[in-house]
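What follows is one structure encoded as structure tokens, with my remarks underneath.
Just one protein chain is left out here, and the rest sit where they should.
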Amino acid sequence: MTDASFQPIAAAIKATLEGQGFTRLVGAEVVSVEPGVVVMALDRRPELLQQAGLFHGGAIAYLVDNATTAAAGSVIDRATRSVITAEYKINLVAPSTGDRLTCRAEVVKPGRSLTVVEAKVFCRIDGAEKLVAVALATIANLDRTAS
Amino acid sequence: MTDASFQPIAAAIKATLEGQGFTRLVGAEVVSVEPGVVVMALDRRPELLQQAGLFHGGAIAYLVDNATTAAAGSVIDRATRSVITAEYKINLVAPSTGDRLTCRAEVVKPGRSLTVVEAKVFCRIDGAEKLVAVALATIANLDRTAS
Amino acid sequence: MTDASFQPIAAAIKATLEGQGFTRLVGAEVVSVEPGVVVMALDRRPELLQQAGLFHGGAIAYLVDNATTAAAGSVIDRATRSVITAEYKINLVAPSTGDRLTCRAEVVKPGRSLTVVEAKVFCRIDGAEKLVAVALATIANLDRTAS
Partner (left out) sequence: MTDASFQPIAAAIKATLEGQGFTRLVGAEVVSVEPGVVVMALDRRPELLQQAGLFHGGAIAYLVDNATTAAAGSVIDRATRSVITAEYKINLVAPSTGDRLTCRAEVVKPGRSLTVVEAKVFCRIDGAEKLVAVALATIANLDRTAS
């Protein structure tokens, strides 16, 4: 796929994500959409935190859910198929004490009916990116043309 | 543990959850806290949805994250220990088209350092509770007194 | 489905499982096959253990893999479809010090393309059944008639 032919796909995915009510509520940003790789980010605000002042696990899971599904959606034939999250596992590996979360989701195995996607979430703490979560997701491909 | 002795613990857990910035942002409610079982709920609002009008997966994951961790927290000695989410897996099993999500988290195995918790999320659709997600979580117990 | 009509299905599933090379190697037994529920078991032998004398995690995972997939296979139309394990998560929650493992897998949500199955593994220790593992699996349904 040439870069040029992917541009409208990237724009459509970004527009879909940024148009979600929940995305606007949490204030997330789609940093980049490439074939098989989606990056999203979220800046610290008091309403994204839990009681100890860390980013809430739910905010981290929101990024993982959206970025992994969008990464899978970037490698399908969008004319005939759509994607939906089947499941994911997330490990929270360090406290998110910093000022910005960035989630990078990358397809490890595209498939006809299921796509497997890995994600890593980093928190910018004192200017350095620190790994705070790791995830592994299964995204289902739906046939838009199925009766 | 008698019901009476658990009341202050339940109240403390409820206050912690409801005081989180993210909980106030999404507008979740702590329905009940019993030893080993926590129920949380979330009513439909446009800002909790994704592009197809379903509850966003991130909102469902938020409930799972909070309710499983709180359930684990309800069975520890809170004077000496605290809880933190280590990891969880979530399966989204049906579309959340309804007007209210309810997540019930229940401890399946308390442990000295790790507690395993199951969760089920139901969506009220046309008045009936339908299973929309299933989760399995590992919650770590931290020693408050450790140096 | 009447009990009588399910008998040949149960027999076919049991025969398939017990005919696997790996099942014969580990020496597992199919205890029962009912619609949506499969029970398998494994008796202690030195070749199923790890270095501390516990049942090896791989033996426990073998039971979970087979029993969850078979449970999903018990609720599909076997004339047109077959099942394959997509993924599972397993928590090992207590040491398997006893003399027999029993895994009970139960469908929580059958679906057109994916079936979600829970499993619990018990170890018989001094005559009592103790929970030693909990799992959550996603099984894919394949269309046998697809080109």
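As written, the chains take the letters A, B and C, and residue 1 is the first residue of each chain.
Here is the rule we use: a residue touches a chain if its C-beta (ideal position, glycine included) is under 8 Å from a C-beta of that chain, and two chains touch if they have at least 3 such contacts.
Not measured: the values here are computed from a predicted model.
Peer 1: Sort through B:Arg44, B:Lys89 or B:Arg104 and give me the one touching the missing partner chain.
Peer 2: B:Lys89
Peer 1: Where does subunit A touch the missing chain, residue by residue?
Peer 2: Spelled out for subunit A, the touching residues are 89, 91, 93-94, 108-109, 111, 116, 118, 131, 134-136, 138.
Peer 1: Pick out the residues on subunit B that sit against the missing chain.
Peer 2: Counting only subunit B, the missing chain is touched by 86-87, 89, 113-114, 116, 138, 140.
Peer 1: If you put the missing chain back, which residues of subunit C would it touch?
Peer 2: Touching the missing chain: residues 16, 19-26, 45-51, 56-59, 61-66, 69, 84-92.
Here, only the chains that are shown with their structure count from here on.
Peer 1: For copies subunit B and subunit C, work out whether under half or over half of the interface numbers are shared, and give different or same accordingly.
Peer 2: Same, since most residue numbers here occur in both copies.
Peer 1: When the centre of a chain is set as the mean of its C-alpha atoms, what distance in Å lies between subunit A and subunit C?
Peer 2: Taking the mean C-alpha position of each chain, the two centres sit 33 Å apart.
Peer 1: Distance between subunit A and subunit B based on Cα centroids, please, to the nearest Å.
Peer 2: Spacing between the chain centres: roughly 22 Å.
Peer 1: Counting in whole Å, what is the centre-to-centre distance of subunit B and subunit C, each centre being its mean C-alpha position?
Peer 2: 29
Peer 1: Would you mind listing the residues of subunit A that make contact with two or more other chains?
Peer 2: 86-87, 89
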